[in-house]
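Missing here: one protein chain of the complex. Every other protein chain is in place.
So, subunit A:
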Amino acid sequence: MIQLHRISKYYPVGFGKNEVLKDVDLSIQEGEFVSIMGPSGSGKSTLLHIMGLLEEPSAGEYLFQYDPVHKLSEKKRTELHRNSIGFVFQAYHLIDELTVYENIETPLLYKNMSSAERKSRVADILDRFNIVAKKDLFPNQLSGGQQQLVGIARALVAEPRVIFADEPTGNLHSSQAKEIMELFKELNTKDGITIVQVTHSDINATFGNRVINIADGKVV
């Protein structure tokens, strides 16, 4: 599903350059649950952003579902964001001005879905995540764990093929973190959604079926 071939990323610094990723080769199959681990500054977040099409590599080839992503137009990338990719962020990044329900609904609005279908999809997700009672609350009225739950619900509602999660439990305490990780596990095994997460925690990594270690911009 994801194939990286000699991917590099560097930023210009003075007369030289600061290499964040160096010649990364990597492939992830459909249905995998992959954890990317490594020390701070090793380039793991950058790798995730490149896979999630939020950032472009400086060099190398990237095939997403066999499509060469580096040749895709802006429009095609937007299409992929709408239909195939979901994001979960460490800081949740819910829209403060929208309620739980409206936050979850937003991705569907960008897919131009009919109102009736939107309603049923959001209702399903609320139901599944057991947050029906909270649907009219605003993000700042929820605990961190609940916010992240909404974040995941929002990532799932558009039924993506893959979810990229950037330290999804970084701001949560351990019991909340465990719930979130169990949820990921369930999504992976039951729904067959590919999951790629960046994490610092060995425990979190055990929920996945593969660990990729990164140090100094290289897969080790």
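Methods note: contacts are C-beta pairs under 8 Å (C-beta built on N, C-alpha and C of every residue); 3 or more make two chains touch, one makes a residue touch a chain; residues count from 1.
The rule is short, and it goes like this: contacts and distances are computed from a predicted model.
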| item | value |
| --- | --- |
| Candidate names "Biotin attachment protein", "Putative ABC transport system permease protein", "Oxygen sensor histidine kinase NreB" or "Phosphate ABC transporter ATP-binding protein"; UniProt protein name, chain not shown | "Putative ABC transport system permease protein" |
| Contact residue for the chain not shown (choose from A:87, A:129 or A:184) | A:87 |
| Which of A:27, A:65 or A:78 contacts the chain that the document leaves out | A:78 |
| Missing-chain contacts mapped onto subunit A | 49, 52, 54-55, 74-75, 78-83, 87, 89, 91, 93-98, 102, 105-107, 109-112, 154, 158 |
